[in-house]
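Note sheet for the following structure.
Removed from the display is one protein chain of the complex; every other protein chain stays in position.
Here is chain A:
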Amino acid sequence: MALLSEIWVLMQKDFRLEWRQRAALNGMLLYVSSTVFVCYLSFSLRGGQLPAPAWNALFWIVLLFSAINAVAKGFLQESRGRMLYYYTVVRPQAVILAKIAYNALLLLGLALVAFALYSLVLGNPVQNVPLFVGNVLLGAVGFAGTLTLVSGIAAKATNSSTLMAVLGFPLMVPMLLLLIKVSKNALDGLEFEASRNSLLTLVALNLIVGAVSYLLFPFLWRS
């Protein structure tokens, strides 16, 4: 139980920090909005609608880049002194799980904002909205899980911002393929049965990511 309360305290701290320095939060929201708007302008639609596969692919690419940017600062902003302080008061597992949970909530919020804006300017062809939102939720958790440990790894190296993308993108491809597949099913309004296998694979993948992060982070932390 102590682990859960530690996670809770760390998450509260992260949210409070985020709320106090709203520059970062507003920056992320603005990043998402301007990306969506650039997409809208570059297709220069005149009342028409993007074909569903293009709409889908573009949406996930927007989410992928926002996720990389939002999560990258997770460990980079933690100063060396503060990490040393955590080292003395909490266990490493609590740090990584709290970061993953916090990033997942953050990404979910960003993704929902992006979805709202995106459907506002580019139209909303989604026919099965609950499945789509559930899929976005799984995607946010998965992106957060994968990228949090990667950002921890990248923060240790010298050229972290390049490394973040180089290390993160290939790892996210399997997840992204599954997400795009399920989201295409939701767009076409297929029944739940059609995407059940992919959803189960996604849940399993999220569990693997969480478990491996939980096991590996204590080693990363030691330096």
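Structure notes:
The rule is simple: a contact is a pair of C-beta atoms (placed from the backbone, for glycine too) under 8 Å apart; a residue touches a chain by one contact, two chains touch by 3 or more; residues count from 1.
In this section, contacts and distances are computed from a predicted model.
Its record in UniProt calls the unshown chain "Heme exporter protein C", which is the match among "Heme exporter protein C", "Oleandomycin transport system ATP-binding protein", "Oxidoreductase" or "ABC transporter permease". Along chain A, the points of touch with the absent chain fall at residues 146, 149-150, 153, 156-159, 163, 166-167, 169-171, 173-174, 177-178, 197-198, 201, 205, 208-209, 212-213, 216, 219-220, 222-223.
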